[in-house]
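Just one protein chain is left out here, and the rest sit where they should.
Then we have chain A:
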Amino acid sequence: MATTACFIIVSRNDIPIYEAEVGVAAKREDAAQLHQFILHAALDVVQDLAWTTSAMYLKSVDRFNELVVSVYVTAGHILYFIHTRLMLLHDSRNDDGIKSFFQEVHELYIKTLLNPLYLPGSRITSSHFDTKVRALARKYL
């Protein structure tokens, strides 16, 4: 399990719709803020990078100090309005684990999207989703 990991789902218009600190390191507020800042800044890189490859998993796109940002872009980016980026900030180098994590979370996210009561683009508040994501983080990261 990674010591530091911050997972975030960014929906269209760069609105974060889900955030979770999934690392085992003791939670410090300023650290959590820094994580978000790094992820936010990485969006700039992602927006260019996403168009250069057909892969969904963009591997590590950005880093700051020893924190690495890995990104998984959902396939909807042609249809702009369901273009979603799963972003993970981590300090481990477990590429395969991260990839599996992203794939499984993507599946979860699709399930959420299929919920007729979920308005695409709004915050994911489901506790079930949260629990599942944290479980996946424990499993893969």
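Everything that follows uses one rule, which is that a residue touches a chain if its C-beta (ideal position, glycine included) is under 8 Å from a C-beta of that chain, and two chains touch if they have at least 3 such contacts; residues count from 1.
Just so we're on the same page, contacts and distances are computed from a predicted model.
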| item | value |
| --- | --- |
| Hidden chain of the complex, named as in its UniProt record, picked from "Heat shock 70 kDa protein 8", "Trafficking protein particle complex II-specific subunit 120 homolog", "Glucosidase 2 subunit beta" or "Ribosomal RNA-processing protein 40" | "Trafficking protein particle complex II-specific subunit 120 homolog" |
| Which of A:Q36, A:N94 or A:S126 contacts the chain that the document leaves out | A:Q36 |
| Selected from A:A20, A:V45 or A:L113 as touching the chain missing from the view | A:V45 |
| Hidden partner interface residues of chain A, rising order | 12-16, 19, 32-33, 36-38, 40-45, 48-49, 52, 62-65, 81, 119, 121-123 |
